[in-house]
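There's a structure below that I have some questions on.
With one protein chain removed, the remaining protein chains of the complex are shown where they sit.
Note that the chains take the letters A and B in the order they are written out, and that residue 1 is the start of every chain.
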Amino acid sequence: MSRAGQFRRRAVPALAALTVGALALAACSGGGDGDGDGGGGGGDGTLQILALKHPLTGAMADMAWVGQIEEAAGVTIEWEEVSADWDQKKPTMLAAGDIPDLIVGTNAITNGDLATFNGLFEDLSDDLESLPNVTGMFEAVPATESMATQPEGEIFSLPSYRRFWPETGTRQFINQQWLDNLGLEQPTTWDELHEVLLAFKTQDANGNGDPNDEIPMDWAPVGETGFGLFQPTVLLGSMGMPISDGGGAGYFVEDGEVKNFLIDERYRDLIAFLHELYADGLISQDVMTQDYSAYQSVARGEGDTARVGFTWGWAGSDRVGAQLVGQYSALPPLRADESMSEADLTWSYDSYMLNYGVNSITMSAQSDNKEAALAVINAFYDQDISLEVLWGDFDENITKVDDTSYEVLPPTDETVDPSTWKWTTTLADNGPGWIRDDIDVVLPSDLAEAVEQSQPLEAAIANVDPDADIFPGQLIKMSQEDLNTISINNTAVFTIAMQRWATWITEGGVESGWDGYVAEVGGSGLAQNIEIHQSYYDEFSSSQG
Amino acid sequence: MTAASPAQSRPRQRGAAALVRHARRYWQLWVMAAPAIAFVAVFAYVPMYGLQLAFREFDFSAGLTGGEFVGLKYFQQFFDSPQFWTLIRNTVVISLTTLVAGFVAPIALALIVNQVVGRTRKKFLQTATYLPHFISIVVIVGMLQVFLSPSSGLITRVAEFFGVTGVNFLGSSTFVSVYVISEVWQHCGWNSIIYLAALASVDTQLYEAARIDGAGRFTIIRHIDVPALVPTMIVLLILNMGNVLNTGFEKIFLMQNPLNLGVSEVIATYVYKIGILSNQFSYGTAIGLFNTLINFTFLVVTNQVAKRVSNTSLW
Partner (left out) sequence: MMRLSFLRTRSPGDIAFTIGLVIVCAVILFVTLYPIYFVMIASISDATMVATGRVWVWPQNISLFGYEQILEDGRIWTGYRNTIIYTVVGTAVNLLVTLPAAYALSRREFRPRRVLMFFFAFTMFFNGGLIPMYLLLRDLSLLDNWLVFILPSAVNVYNLIIARAFFENSLPEELYEAATIDGATYFQFFARMAVPLSMAIISVIGLYYLVQHWNDFFTGLVFVRTYDKQPLQIVLRDILISNQAFSGGAGGSGGSGGGSYAQQYADQIKYGVIVVSTLPVIILYPFMQRYFEKGVMIGSVKG
């Protein structure tokens, strides 16, 4: 688009100079160092793989399993390692069509990317004969095939399956020592919780002489785009509402109908309850504005003196630190009131999120070395390599006892906890892989702890029927147009919803503001989003037969 | 664009001779400007074809410029968005406040630093005020969290000491002040450097003369220092006016929490959430272009006013 017209006569000399300059520049920059060929693979036995890593994760070259994959596929791998700002790096790379042979990392390429960049990724559905491990996984764990398959049957990405993770990410903790100090029982209903928290607040529960330093209740920072783990949305289960992934964007299913809890009266009741607690000073003043560091740090207390009474977290030793973990008990789900039956209680069902990693590996359609790329994918899903990608190399981090039994070893560096160790030494949860259902693994202590602390929740989780109660977002691939509509609507909806959530809890007013709010978020696109979800759900359930 | 051809052909005869004269006289200036012109032409003008994405569907398989032409669809979509007016209001409030405070503070600081007697003291003050510029945004926001925490923050406690209680400084009522004050705090010293450089060019004889005339120090500041800063001030003011719809992105994004979302959602964060996180390239480009047009209009208008009022202008 020439703007020369605006410049009229005076532009002539300017343009002349410009052309000369541009030519000169092009001439001298042409002689760059020549290896700027970003993607597409070398075609000479090297394969370029972009790996999305946790910032703690060490160099790919230091992982012994990388050598095993190279050997299995007969290639040399050139790694491009990304551990920060992937969201900003990615769009340009994809839009310019400049991707390496493989991209590895859980949801590094999202469903939205797969839909938008049509033709950029290899359709693996016609390459499955070169991927015996993958077809094996599809047969053994059918959900993985649903996760991989597009509406038209193409397979642009493959998920991972981790098997051993608990079915929920959020565990509920109460300071048992405080209860004992004050001669209280574990609460089982919201009212009892309220009373217990009041006692924590007023009676110097930690016994350090300062009656004001106790924080009776705290939860993880809620983002601006939806709910997640360790947040009070799990209390929706107290009223029998089935939620998943800690709440997410709010979708659930009741009697075949897709609903969103953001406009459900049970959500309103939860907010009203939380406001009562907040108004009594029972919830951390920082709860709406603290960052994750502060949320984690404050629960670590001072020495043996705990500060937080009731909270949610991944596992006790992670949530409150190794020193205080002994003071806390994992608490079963609470009932909203006496009229709720135990049999109707639910808890957040997160298994699709925890035991599966969607879109964990994708392949470029322009790869020059297709066979090698496929061989690498297949190797990632090998029985042994899958374990090594997840927990680290054999001998150093895992002992292979025999062909079907393994033991994950404690960290060789004793100052590091098992989870940090895992993220330091390997791709861990970011890697693709298939952990077989028929092998035995002695789990690392962090995972074993989480599994154990999930036990009080198991009955409630079992009340959630993943096929009938939750919206299986991970198993459904939507069209580009629908994804666009949903994301634009979500931006508007959550701007309103999260703000109300925060102000209603801290300042009250949910009863009077509720009807106006329901109309407002409905009109901002939530109604349309629910419709879209419903149509995909109907299609999905009919295909499941 | 169609205006180009008649405009070029009319003065061709006279133009040729004038051109030769011009070249003979000014070729050295052209040579000096040429590298800058070339760099800008290549790296700023060549990629500008990407702007048409605002009027087209982004279609990956058809290439960047091959998508279907949809006219003003995406602009319309933005104007019709339920968030449009909130975004505009929040953006203007934040950017104008930052602009005014961020414009005045460095001038004041430069004048103050300039009053300090003694090289070492002056250098120390300058260096101290310039340090915060180098703290990364992630850490600044982390520090704001720690300093302003309603339960344990230092500033909250100081405020309580002065009788201000029950305010969550990280919430919505104080969001704009916290943002602006921390911006000024961080960049004031850095932005005063340019003014200090301008003050350095003041002829010291002027001060001597004023002192002999018995002028007080305020008088000296008003009649010697401030006038020395005026040209720089005008240029920076014009440039700043071209930022009415610009706010930083990262800092606001990191400072957002559910409590302040009503005042902290600005165009830049909206574009990030819509455009980058969900591949809405066309929509993102359209919003960006809308932003640019408003900013550019402000710049052009301010520039014309400045030209008339003070005879200083960008072009």
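The definition used in the following text is that contacts are C-beta pairs under 8 Å (C-beta built on N, C-alpha and C of every residue); 3 or more make two chains touch, one makes a residue touch a chain.
For clarity, every value in this text was computed on a predicted model and none was experimentally measured.
When the missing chain is restored to the complex, the residue among B:Gly71, B:Gly118 or B:Gly163 that touches it is B:Gly118.
When the full complex is taken into account, the listed residue touching the unshown chain is A:Gly248, out of A:Gly248, A:Pro332 or A:Gly525.
Listed by residue number, the positions of chain A touching the unshown chain are 3, 7, 10-11, 13-14, 25-26, 29-30, 32-36, 38, 54-56, 80-81, 83-85, 88-89, 91-93, 95-96, 98, 106-107, 165, 169-170, 220-223, 225-230, 245-246, 248, 291-294, 296-298, 300, 313-315, 318, 350, 353-354, 357, 417, 419-420, 422-423, 428-430, 446-447, 450. Within chain B, the residues in touch with the undisplayed chain are 22, 26, 28-33, 35-37, 39-40, 42-51, 53, 64, 109, 112, 115-119, 123, 125-136, 138-139, 142-143, 146-147, 149, 151-154, 185, 189, 193-194, 196-205, 211, 216-218, 231-232, 235-236, 239, 242, 254, 281, 285, 288, 292, 295-296, 299, 312, 314-315.
In this text, only the chains that are shown with their structure count from here on.
Here the spacing of chain A and chain B, counted between their Cα centres, is 37 Å.
Interface residues of chain A facing chain B in the complex, by the touch rule stated above, are 1-5, 8-9, 12-14, 17-18, 20-22, 24-26, 87-88, 91, 94-95, 97, 112-113, 116-120, 215, 221-225, 284-286, 288-291, 293-294, 483-484, 487-488, 491-492, 495, 498-499, 501-503, 506, 523-524.
On chain B, the positions that touch chain A within their shared complex are 1-4, 7-8, 11, 15, 19, 22-23, 30, 33-35, 37-39, 41-42, 48-49, 51-52, 58, 60-61, 64, 81-83, 86, 142, 145-146, 149-152, 168, 170-171, 256-259, 261-262, 265, 270, 273-274, 276-281, 283.
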